[in-house]
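Just one protein chain is left out here, and the rest sit where they should.
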Amino acid sequence: MKTSDLLAGIPALAGAEPVTRVTIPARLDYTYTPGAAQSRFLNALTEQRLLGERCPQCTRVYIPPRGVCPTCGVATSEPVDLPHVGTVTTFCIVNIAARGLDVEVPYCYAYVLLDGAHVGLHARIGGIPHDQVHVGQRVEPVWREPDQTGVQSRPSLAAISHFRPTGEPDADPESYRRWM
Amino acid sequence: MAADNSTAGPGREVAVVAFAQTVHRRSTDQLSEVELVLPVLHDVLKQTGLTTDRIGFTCSGSSDYLAGRAFSFTMALDGVGAWPPISESHVEMDGAWALYEAWVKLRTGQADTALVYSYGKSSPGCVRDVLTRQLDPYTLAPLWPDAIALAALQTQALIDAGLADERALAATAMRSRRAAEANPHAQLRGSADVEELLKQPYEVRPLRRHDCPPVSDGAAAVVLAVGDTARALHTRPAWIRGIDHRIEAHQPGVRDLTESPSTRLAAVHAGAFDAPPDTAELHAPFSAQELILRRALDLSDGTEVNPSGGALAANPVMAAGLIRIGEAASRIQRGESRRALAHATSGPCLQQNLVAVLEGEQ
Partner (left out) sequence: MSAAVNPAAVPAGPHRAVGQEPVAVVGVGQTRHVSARHDVSIAGLLREAAVRALEDAELTWADIDAVVIGKAPDFFEGVMMPELYLAEALGAVSKPMLRVHTAGSVGGSTALVAANLVAARVHGTVLTVAFEKQSESNAMWGLSLPVPFQAPLTAGAGGFFAPHVRAYMRRTGAPDHIGSLVAFKDRRNALKNPYAHLHEHDLTLEKVRSAPMLWDPIRYSETCPSSDGACAMVLTGVRGAARAPRPAAWMHGGAMRSEPTIFAGKDYVSPQAGRDCAADVYHQAGVVDPRRQIDLAEIYVPFSWYEPMWLENLGFADQGEGWKLVESGVTEMDGDLPVNPSGGVLSSNPIGASGMIRFAEAALQVRGEAGEHQIDGARLALGHAYGGGAQFFSMWLVGSERPDS
């Protein structure tokens, strides 16, 4: 039965317009916890360091560290300072604006495998036209200057503006084949 | 039901063979969820000597709304070490229902062991406000009636029906928190006496602070196993003789809040009335709810209720129900109970309830 028919059966409501939409604003505030491992990583970013963590069991290096090696299920705790250079293992070009991201579209979203790491860091590639971004490309982080926005006083991934090509020759595909 | 533990299939007997929980705290803001849950996972694996690749099925319970982010359970999965890939599921419910799903899985014969875990971090948000989002989104949630206000309505109904008074509520709270003195995992341990409690101001009348649960962060894990596998993993498995859960209507206005018919129905289906339990772990976050549950379950003075201190002593939302099952099982495993009843609840004013009956080896 249609809503209008139902309403017609109630004299006081006959002819009333069915309600098809109500807007009920709700606001909840949360204080997020990055956890111990991610806090170490975020704090290191403020010093322009890329801090990964090694799994004591499988010896693989995670960045950002997740607190736990997800395949071994054990805590990662050995910090590893990673070099400021890596390889693009895959990417896409985003043409729609992300909520809460102050970046002009289109932009290049890529996985960057830092030398010595075993998972790709999710990052934006800038400094070159998008059609020149390619898999195997060597890239380095471009840090936001602390005095520019003050972001680096607050630990955040925003400490890295983006990654840009180093100009080196492309990496050997074997060096990243297993670690997209 | 005749149990045949030697073959696979329905009718298999399932037991709790390990249980672990965190020390529950008001806040664990230095830990991510996976960092919170990891120690209890390791604990139950160590207790049983099992490794993740020897677990047949894994099931967890948690809430995105509590965490304040979508897919929060995917990050906690890191703690399991799900590699090679595992047979795994998740309920957006208290871990007691994750245990129920695992129990069903074991009963099918598709697995012989199961890892169940749940966690709740109430500290990122205001749990009192967060729980209002559980209500009918069109007619109730817009009014923001919080969990304490709804519990106050229920408590007042109980008082008006002559089934409780504020002194009885205070006595319940006192007994729970004094029992918690022996529980190193509890958050609130010890209590002033009833006279002192009744001098305190109301939080939301007729509830005083002692009638309400603490806000807790915590996690828990359980390992289940069938038949001889359970006997090999623990000298004294806590057998789940029956387990069932039922839900009631949502709108508090259409329910008699002084009763818990869904608890009673679940208890009937779980075989709870076949013999009196010597122990009951009841998931009653508010003092009046324990009184309602005692009546629904016909518990006499011969049953020790909430020797752990219950949810009044620590209430990690989404884990507190699973903890009741774990606490009941632990009593059996320690030889302190022969037949224990465990209860979990969900939703406003005891809307949904689960009852499990656990026993030691006959």
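Lettered A and B in written order, each chain numbered from 1.
Just so we're on the same page, a contact is a pair of C-beta atoms (placed from the backbone, for glycine too) under 8 Å apart; a residue touches a chain by one contact, two chains touch by 3 or more.
Keep in mind it's a predicted model, so treat the numbers as computed, not measured.
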Note = Omitted chain touches shown chains A, B
Ask   = Taking the entire complex into account, which one of B:82, B:126 or B:168 touches the absent chain?
value = B:82
Note = Per the whole complex, from B:19, B:100 or B:239 the residue touching the absent chain is B:100
Remark   = Missing-chain contact, candidates B:30, B:108 or B:200, resolves to B:108
Query = If the missing chain were put back, which residues of subunit A would it touch?
reply = 2-3, 18, 20-21, 26, 32, 34, 38, 42, 58, 60-62, 66, 69-71, 89-101, 106, 109-111, 118-119, 122-124, 130, 135, 155-158, 178-180
Task = Using the touch rule from the top, list residues of subunit B that touch the missing partner.
result = 7-11, 53, 58, 63-65, 68-71, 73-75, 77-78, 82-93, 97, 100-101, 104-105, 107-110, 130-131, 133-138, 140-141, 244-251, 261-262, 265, 346-348, 351-352
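Following the convention adopted for this analysis, only the chains that are shown with their structure count from here on.
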Query = CA centre of subunit A versus CA centre of subunit B: separation in Å?
reply = 35
Task = Can you check the complex and tell me which residues of subunit A touch subunit B?
result = 22, 24, 26, 28-39, 66-75
Remark   = As the complex stands, subunit B meets subunit A at residues 28-35, 38, 41-42, 52, 65, 68-69, 75, 77-83, 121, 123-126, 129-130, 133, 137-138, 141-142
